[in-house]
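The complex appears here without one of its protein chains, the remainder shown in place.
The block that comes next holds chain A.
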Amino acid sequence: MPNFIDRRLNPKDRSLGNRRRFVKRVHDELKRVINDQVRSDRIADVDAAHGVPVPRRGADEPSFRNSASSGERQYVLPGNESFSAGDRIGKSESGGGGGAGHGPGRGEGEDDFLFVLSREEVLDLFFEDLELPDMVKLNLKETVVYKPHRVGFTTLGTPSNINVGRTMRNSFGRRIALRRPGEKEYRALADEIAALEAKGGLSQPERRRLAALREELETLERRRKRIAYVDPVDVRFNRFERQPLPNANAVMFCLMDVSASMGEREKDLAKRFFVLLHLFLKRRYERIDIVFIRHTDEAREVDEETFFFSRQSGGTIVSTALEEMQRIVLDRYPANLWNIYAAQASDGDNASGDSESCAQLLRDELMKLCQYYAYVEIIDERESEIFGSTDNGTALWRAYRAVESAIPNFQMTRIARPADIYPVFRKLFARHKAAGRPGR
């Protein structure tokens, strides 16, 4: 008789540790690929599982192996139909008619397969040089907030969730249906027996009556034992279901200057900024619309592709973008139904005299509609040392400084590196914590 063992219930993911080691091993390569993908993906798609071709560098396992392009080999192959000894068979270009003699080795197939990174792993890599505090990372990764809700009853559950009323009602019904002798009935019988026993000097019929009563009592007792007072089939538990918290809608406006002065680096930083904002928002809102507005000397709403990848020449008039945003808000996103967030990225160039009207527009119109407005000015790493956080800068910067000091939920900062992005969100985050928004 063999030993049968059911291993199916053993803990799964035995090789998770090995997987983690592998990811660590090819970390640099994976990060490069993920960053490339973030650059080309849609903003909303960043936090999904990604397939990554497994890099050869860092993950190869060398050994002494025979080279296929030298020497003389002998093969024995099945299925000869027309050859006889001495025939010559031309080789195909791919290397040898008999090359299959060894079968495809493991080494060949392994290099070009997709390694699927989970959402967590992708986000880890994405967050890496944004220098987010750990708390924030954790919060961002957690997608939906669930809360248990009472929904009906179930036959399975933990003792702490027993619904006593339900259980007892079932028990009662079953006891009636099965005619379980009640306590009253039992007591009466027992009392009668006790009375007869106490009496002493019983007559013949009385004695017979006592015997009959005892027998009846015994039957009752047996019945009571057989039919439990509360049976497992009666027990009901409260059922809870995890339900996502209802979140309100949000719309996120991405505004960007696409004039020639915004190069590849600037756009990449801007994109990271937008992605991060989207992640923050996604955590809070069930539905997020993203609106892309790009501008030179005129502004237009575009799709994401055009937003990041196509170029346009012209001057720079920032206020056009703000006007466009205002128009769209009034048109499609009434402020009483939508949480409106806006993020603007620019290199600070603006037509002379326009900056003041931008500030005006923000102060008087837009900031009344917006939950939050973030402005990032993307500067050179060298410039970052000169400007720091001083007040001087471009006309746009100076104009916005005035807005910032007047309105609390307006944020602005200069960024030169990915690590500079996070501080922009700091206050946004703090505000939410303090206010404890409804629905959180």
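Here is the rule we use: a residue touches a chain if its C-beta (ideal position, glycine included) is under 8 Å from a C-beta of that chain, and two chains touch if they have at least 3 such contacts; residues count from 1.
Assume contacts and distances are computed from a predicted model.
UniProt records the chain missing from this view under the protein name "Spore cortex formation protein SpoVR/YcgB (Stage V sporulation)", selected from "Cytochrome c1", "Spore cortex formation protein SpoVR/YcgB (Stage V sporulation)", "Amino acid ABC transporter ATP-binding protein, PAAT family" or "Protein-export membrane protein SecF".
The residue from A:R88, A:K184, A:K225 or A:R382 that touches the chain not shown here is A:R88. Touch with the chain that is not drawn comes from one residue among A:V76, A:L156, A:A177 or A:A198, which is A:V76. Although one chain is not drawn, its touching partners on chain A can still be listed: residues 1-8, 10, 12-15, 17-25, 54, 59-81, 83-91, 96-104, 109-110, 113-116.
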